[in-house]
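Missing here: one protein chain of the complex. Every other protein chain is in place.
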Amino acid sequence: MFFNTRTERIFIWVFFPLALLLPLFLAENTFFVSKLTSVMIFALFVMSLDYLVGRCGLITLGHAMFYGLGGYLFWMIAPEYEAVNFWVYTFYICMIAAAVALVIGFLVLRTSGIYMIMITLAFAQMAFYFFSDSIDFGGTDGLFIYVKPETSIFGLSFFDLDNPTHFYYLCLLSLFNTLIFFRLLIRSRFGRVVDAIHENPGRTTALGYNIFLFRLMSYVIASALGAYAGYLFTLQYGFVNPSMLAWTTSGSALVMSILGGMGSIYGAILGTFVYEGLHFSLEHLTEHWMLFMGILIITMVMVFKNGIAGYLEKLLEKRA
Amino acid sequence: MTKLLEVKGLHTFYGESHILHGVSFDLEPGQAVSLMGRNGMGKTTTLKSLLGLVPPRSGQVYFQGEEISDLPTWQRMRRDIAYVPEGRGMFHNLSVREHLEMAARPNRHGEQNWTCERVLDTFPRLQERLGNLGTQLSGGEQQMLAIGRALVTNPSLLILDEATEGLAPLIRKEIWDVIRTIKESGISTLIVDKNIQVLKELCDTHIVLVKGQVVFRANSSELMHNLEEVESYLGI
Amino acid sequence: NTQAPIKVGIMLPFSGVYGALGDATRNGMKMALQEKASELHGRKIEYIEIDTEARPERAPEISSSLLNNSKADFIVGPVHSGVAMGMMKVLRGKDTVMIVPNAGAGPVTGPLCAPNVFRTSFSSWQPSYPMGKVALDKGYKKVVTMSWNYGMGKESLDAFEESFTAGGGEILKKILVPFPKTEFQAYLSEIASIEPDAVFVFFAGGGAVKFIKDYDALGLSGKIPLLGSGFLTEGTLEAQGKAAEGVMTTLHYADSLDNEINNRFRASYKEQFGKASDIYAVQGYDTGLMIASAINRLGGDIEDQQALIKALEETRVNSPRGEFTFSAAHNPVQNIYLRTVENGENKVIEVAAPALADPARGCKL
Amino acid sequence: MNTQVSLDVQVMLETQGLCKYWGGLKALDDISLQFHDKQLHGIVGPNGAGKSTLLNLLCGHYKPTHGRILHKDEPIEAIKPWAFARRGIGRSFQKTNIYPDATCLENCCVAVQRRMGGSFNFLRSRYSQKVLDEIATDALEKVGLGGRRNEVAAHISYGEQRQLEIAMVLATAPEVLLLDEPMAGMGHEESQLIIELLKKLRREYCIVLVEHDMDAVFELSDQLTVMVDGQHLTTGTVDQVRDDPRVKEAYLGQGDEVF
Partner (left out) sequence: MTTSLFLVQLINGLQYGLLLFLIASGLTLVFGVMGILNLAHGSMYMVGAYLVWYFFEHTGSFGLSALISAVIALLVGVFMERTLIRQLYRRNHLDQVLLTIGMIFVFNALQSILWGNDPLGVAVPPSLSGAIPMTDVLEYPIYRIFVALLCVLIAGVMYFMINKTRLGMLIRAGESNREMVECLGIDIRKLYTIVFAIGVMLAAVAGVAAAPMSSIVPGMGEHILITCFVVVVIGGMGSIKGAFVAALLVGLVDTFASVMVPQLSSMMIYILMAFILLIKPQGLFSS
C-alpha cells in the first residue's frame, strides 16, 4: 500500500482534485488563488518540518532559517535584471541550502532533544540577525526582487510565473510531488531505518547503523525542501524580509505540523490549511482574533489526540 | 477475620483485547501468596489492575474489608501496599539514597520497622553506591533498590513482580530470606516469580493463571499433590 | 457606483509591541472621517481592518487581500517600515491609493515613490534632521548617538548626524542596540564614561519608556542632556512619569501646540477614547482628513484614479500639527517643532524647522 | 557432559587489561580475556560485578578507560559504536531494548536490513523484498515467536519481549553474540527453548553469555569466567569453576543453597 491509511487516501482524493479545479471557480477572484498559493507554499514548508520532527524525531526551531535562506539565496545568486531559468535556480538553491544544512547539521545533530531544539534555534537566530543587521541585505526592511524566472525546459515553456493561476498550479504540483516524495522515502528502506532511529536510537546503533548519517541525510533533505518553499514564497511576491527567518516562523510551522498530526506528512497540509483558514477568517471577523484562535487551538489539542490527521483516522479507519 | 485483600471478577482490557477474564482471589493477613503462570498470561496485568494502574472494566478490589476499587492508585498505596514493578521503575534523576529517602514513611499505624539504614544493612551493595543515580546501577542493584524502596514504606502488603529477576544466586537467597522475615513479622506478600521450588516452600497459597483466568488455587500441600498439573500449566 | 460605501482597508498592528500605535492611528482616522461625515456627499465609509502583527512577511498577502478581495479604495497602513516595504511591493502602481500613516522608511517616498502612494506622517529624516542644528545652538559639540539597529533608527541617527556634523559637531560614538532589546544599562554606563556634551537617541514605544527610566535611574538625567527624535516621548509620557521631565525632542507635532484645531482635536479625542492623544493619533486623524477632503473635492465620485490622486496631491491638510501640504514625492511638507517635557506634556519651545520637506532622494516623481 | 574444548580454535575477541572507571568506582579493572570462535563463554558474578559493563565495552557502547579490545587481532576499542555491529558483533540487552511501536517482524527486519544493505535506497519499497521478511521470520521462529510476528512489540508480554530481543540479534547474523541475561524474565518453557537454541548456536558462533540462571550457564558454557567487583576471579571449564571455593563464597553460596 502506498498511502498508509484509508484516511490518507481519502484525503488525497478529495484535496488534490478539488485544488486542481478550484481556480476554475475562482477565476475572477485573484486574491483567493494567490492566498491558496501562499498557503500551499507554507504547507510544503510545514511538510518538510513534519518529516524532520514527526518522522525523524529531530525537533528543530530553526527550520525557518532555510525558508529565509531560500529567498535570500535567490536574491544573491540571481542577476538583477536578466532573465533566469526557474528550474536551474531551483536546483542551485536546493543544492546550496543542502550544503549549508550539511555543515549546520553536522554540528547540531550532535545534540538531541531539547538541546537540539535550542541549538537549531541558535543558528537560526544568528542567521536572522545576520540578515536583519546587514545593510547590504536590506536590514529589517527587506529586499525587493525584480526578476521573475522563466520556466522553459529545453526551450518548451509551460508556465508563466507572472500568471497567478499558473503559479498556483506550480505550487500545487510542488506540494503534490513533495508529498509523494516523502511517502516514497518513508516506505523505502531508508525510511525503515529513519523510523527505527526515531523509536529507539540506541538500539539502532547497536544493530550497526550509523544513525548520525541517516539523521544528517534527513536533515539535508528537509532543509533543501524548506529552502525550496522559501524560494517559492519569494517568487510569489518578489519580496524577502528577515522575518521569514524569525523563530516565530519556525514556531508557526511547528504548530501547524503538530496540529495536523505529527509524522503523518499529509497532516502538514491539513494543519496548515486549518490554521491559516482559521487565522484568515478570524482576523477578518474581529480585532481580538487571538482570543478565539487561542481557544480553538486549546480545544483542538484537547480533543485531537494525534492532531487532525489522527482524529480523522480514528473516525474513518475500519476497526481491525 | 476479614481478608486482607480480596479481588473479585476482574475483567481487564488493553484497548480491544480482553486480557483478564474474571480473576478472583483473596489473601489472608500474614499470608504469602504466589502468583504463577507462563509469559503473557496476565500476572502483571492482574497486579496492575488491583492497584488501579490499569483500570479494569469490571470487578472489585477490597482491602482490609473496604472497597478500594474506585480510589486512585496513590490512595490504595497509602493503605500500606507496596509494589515492586517488573522493570524496576527506577528514577533516572535520583540517587540511590534519594530513592530511599523519598519513599520512606511510617505506615498507617505509625510503625517504622524498615528504615533506610536497615535496607542498606540488608543490601550492603547499595551502601557502596549511595551517590549513584538509579539508572546507573547494575540490573541486580536496581532490583535490590526497588525492593528496598518498597520496604521503607513499611507496607502491610508487599507486591513483588518478578521478585528475583536478574539477581545472583546469593542475593536471590538474601531476598527470599528477607521475604521470609517479612512474612514472620506479619506482613503479607503477593509474589510473582518463576522459581516454583522456592515459592512452594515459602508461600501459603498458590495461584496459577492461564490466559487471564485462575485455573488453580491451593495451599502448599495441595500443590505438592498436584505438582504435575501445575507444572504443565507453567510449561515446566 | 457612487452609492456603495467607500472601502478603507486598514493594515495596522493591533497586538504586540506596536499595538498601541495601531490603536491610536485607527482611532484618529475614524474620528476624522466621523467628523467630516457630512462632507462626503452621502457616501458611507466601510472599514476593513486587519492586524498586521507587525510581521513584514505577511504584508504582501494582506495587501493583496485588501486590494483584490476587498477591493478597497484606500489602503491605510502600516506602522512598521518592514511592513511598509512589503505593502509597497504589492500596491505600487495599482489602482488603489495607499496612505502611510506612520512608517518612516525613506524609500517609500524616495526611490520607491509612486503616484498612488502617500504618506501623512514623516520620513525618518524629517524629525531628526533639525535636531542637529538645535544641539549646536545649545553649544553641544560632542554627542553620542544611540538607537535600535533597524531601518528607522539608523535613518534617524544619520539625519541628525548630517546636520550636526555639517555645523561642526562631532559624533563621539554611534551605538546601535539590537532590536528589540531593552537592556540599556551597559550602554548607558559606557556613555557615562565617555561624558559627552549630550546624547541623541531614537527610541519609541515600550523601548522609549525603558530607556528613559534607565537613563534617569542611573543618574544620567541631570548630568548629560538627553535629546531625541520626538517619538521618545510620544504616547509614553504617562508610563515614563517623572523620569522624562526635561527631555528635549524634535517632532512634527507637540501636544501643547496652541491652535484651534489641535485644542479641539485633543479634547474630542480624550472624550471619545478616554485617554490623551499622541502623534500617532494625529497622523491617523490627518489621514482621515485627507481622505475626506479628497472625497469632498471630487463630489463623492472617486472612480477616476487620476483625479483622485490629483485631489490628494493638492490637499492642504488642516492638521492639529498646523497646516501642511504634500511634496512632489507625496510626503508632508511640515513644521518641525522643538519640544521639551514639562509636567508630563510635550511643550513647544519653538519651530525648529519651518515647512521642512524631505529631500526625497531617488524619487523621480 | 561438556565436550572438552580444544583451544586451538580461533580467538575472535580478546581484551587486554581492560578497565572502566566510573568516577572513583572501578567497575572493571584490568580484565584480560579471550573469547573463542564456535564456543560459548559464560560470565557470571554477583550483581554489580561488571558483567554488563564488560559487554557494553565489547560492543562499543562504552569506551574503555584503559586497555584494548581485539577483534580477530585488530584493535577496535577506538572505532565508533555502530562499527562494532558491522564487524559482526551483536548484542542483546539486559534491559529490554526493542522498537515498541513496530511489529515483531518489523523489529527483526530492521536488523536484517543492516546486513542486506540498501539502507540508502530512498525509493524502493521496504516491503518489496520478501527475502528480508523470510530471514526475519526465521529469526522469530528460532526464539519461538513465530506466531506473534505481526503483534506490536509493546503489546506482547515482558517475557516475549525478551525473546524478541534475542531474535533481533540473531537477525543481524553476527559472528559474535553478546547476550546479557537473555533468560531473565522468561518462563520455563521459553528458557528451555533458548537453551536449546544456544546449544545449536554455540557451535556456529562465538557467544558470550552473561546469566544468573546457573542451570543454564552450567549446561551451556564451554568456558566460564567468574568476576567479582570488577575483578577477574577465575576462568576455566564449568567443572573447574564450580568446585572453586572462592567462587562458592563470592557467588554461588554453599551447594544446597543454589536455587
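As written, the chain order gives the labels A, B, C and D, with residue 1 at the start of each chain.
The definition used in the following text is that a contact is a pair of C-beta atoms (placed from the backbone, for glycine too) under 8 Å apart; a residue touches a chain by one contact, two chains touch by 3 or more.
None of the values given here were measured: they were computed from a predicted structure.
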Chains on display which the left-out chain touches in the complete complex: A, B, C
Among C:Lys138, C:Lys181, C:Arg264 or C:Arg361, which residue is in contact with the omitted chain in the full complex? C:Lys181
Given C:Pro115, C:Gly241 or C:Gly300, the residue that touches the chain left out of view is C:Gly241
Contact with the hidden chain only, please: which chain B residues? 51, 53, 72-75, 77-78, 82-83, 85, 89-94, 98, 101-103, 105, 133-134, 149, 153
Can you list where chain C touches the absent chain? 14-17, 19-20, 22-23, 149, 175-178, 180-183, 185-190, 192-193, 195, 205-210, 213-214, 217-220, 223-224, 235-236, 238-242, 275
Mind listing the chain A residues that contact the chain we can't see here? 53, 59, 107, 110-112, 114-115, 118-119, 121-123, 125-126, 129-130, 133, 247, 251, 254-255, 258-259, 262, 288-291, 293-298, 300-302, 305
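Please note the rule applied: only the chains that are shown with their structure count from here on.
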Hey, how far apart are chain B and chain C in touch steps, shortest way? 3
What is the identifier of the chain with the smallest separation between its Cα mean and the overall Cα mean? A
Taking each chain's centre as the mean position of its Cα atoms, how many Å separate chain A from chain C? 37
Geometric centre distance via CA averages, chain D-chain C, whole Å: 75
Which of the chains are touching one another, listed as pairs? A-C, A-D, B-D
Chain A partner contacts - residues on chain D that touch it in the complex: 59, 61, 80-86, 90-91, 93, 97-102, 106, 109-111, 113-114, 118-127, 168, 172
Under the touch definition given earlier, write down the residues of chain A that touch chain D in their complex. 184-185, 187-193, 195-196, 199-200, 202-211, 214, 217
Counting only contacts in the complex, chain B reaches chain D at residues 14, 17, 38-41, 44, 86-87, 125, 129, 132, 136-141, 143-144, 162, 165-173, 176, 194-195, 197-198, 234-236
